[in-house]
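Yeah, one chain of the complex is gone here, protein chain that is, but the others are all in their spots.
Right, chain A next:
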Amino acid sequence: MSTASKAMAGREAIAVKGWLQAHKWLLLRRASQTFFLLIFLLGPWFGLWLVKGTLAGSLTLGVLPLTDPFVTLQGLVAGHIPETTALIGALIVLAVYALIGGRVYCSWVCPINPVTDTAHWLHRRLGLAKGWQPKRSTRLWLMGTVLVVSALTGTIAWEIVNPITLLHRGLVFGIGFGWALVLGIFVFDLFVARHGWCGRLCPVGAFYGLLGQRSLLRVTARDRVACDDCMDCFAVCPENHVITPALRGKGSDTPLILSPDCTNCGRCIDVCSVDVFAFTHRFDTNVSEAPATPADTRAA
């Protein structure tokens, strides 16, 4: 695929489906990210305390505690057994993401995602080389390292530098020099490593990936027979290795994207002009037999 066509990814979908349909999931995702930020800002900005706290730990409407399970895990290995409130909060979050896909957190909630998405968008526009590409398993190694360091130092180690909570807490409480770290990630993703942070290094993403291994909500390449090999999905997907087994599968191969790396961002659904992809659940292994053209009335 040429650099030019990469920069143009999604043009065909816009022409066929219209701009809005070709950005449906992206817009919904941005709305979701904005929502999860605004709901925390309603209190400090307008005195409307629906939600108090940060992404690390919060209290909604005075009753619903939510705690980041990765932060809780670090606290546990550091030697502190938290109070029940934090444990219940962590269990609720664990259950939800185990159901809808761990990395849904990455693409629908995490405030760093718009930063790295923008870096990737600019990266494509400028036609930059992909740069340093450490293995995707690096983040798992880093996750292990974080837990070891937490245990050895007796601190919640990753929270000292975690750009996710740093940015979120920064926006809600005041950021200090935290913006420099966020800018650092933007520059890293733009010039050093394409999809470098979220795709290869972030230990929080690694944790949520593991969490969502058996999740229900999945993207399916149901209409893969209609694929015209435009490669637009590969150009926009932040974890594009997950597409291949589903899209290139033949016959009875599952059309589901089952890799825990998939963030369920839905961008592949947006940019596909022939609507190969759709959201479904993990037990839906239906595959279209033949190209679903309007003329084809034998379907079903």
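By our rule, a residue touches a chain if its C-beta (ideal position, glycine included) is under 8 Å from a C-beta of that chain, and two chains touch if they have at least 3 such contacts; residues count from 1.
One rule holds for everything that comes next: contacts and distances are computed from a predicted model.
**Q** Out of "ABC transporter ATP-binding protein", "Protein-methionine-sulfoxide reductase catalytic subunit MsrP", "Tryptophan synthase beta chain" or "Ferredoxin-type protein NapG", what name does the UniProt record list for the absent chain?
**A** Answer from the UniProt record of the missing subunit chain: "Ferredoxin-type protein NapG".
**Q** Which of A:Thr165, A:Ser215 or A:Asn264 sits in contact with the chain that's absent?
**A** With A:Thr165, A:Ser215 or A:Asn264 as choices, the missing chain is touched by A:Thr165.
**Q** Write down which of A:Ala7, A:Ile39 or A:Ile175 is the residue touching the left-out chain.
**A** A:Ile175
**Q** Which parts of chain A face the unshown chain closely enough to count as touching?
**A** 43, 49, 52-54, 56-59, 65, 67-68, 71-72, 75, 78-80, 82-83, 85-86, 89, 134-135, 137-138, 141-142, 144-146, 148-150, 152-161, 165-166, 169-170, 172-178, 180-181
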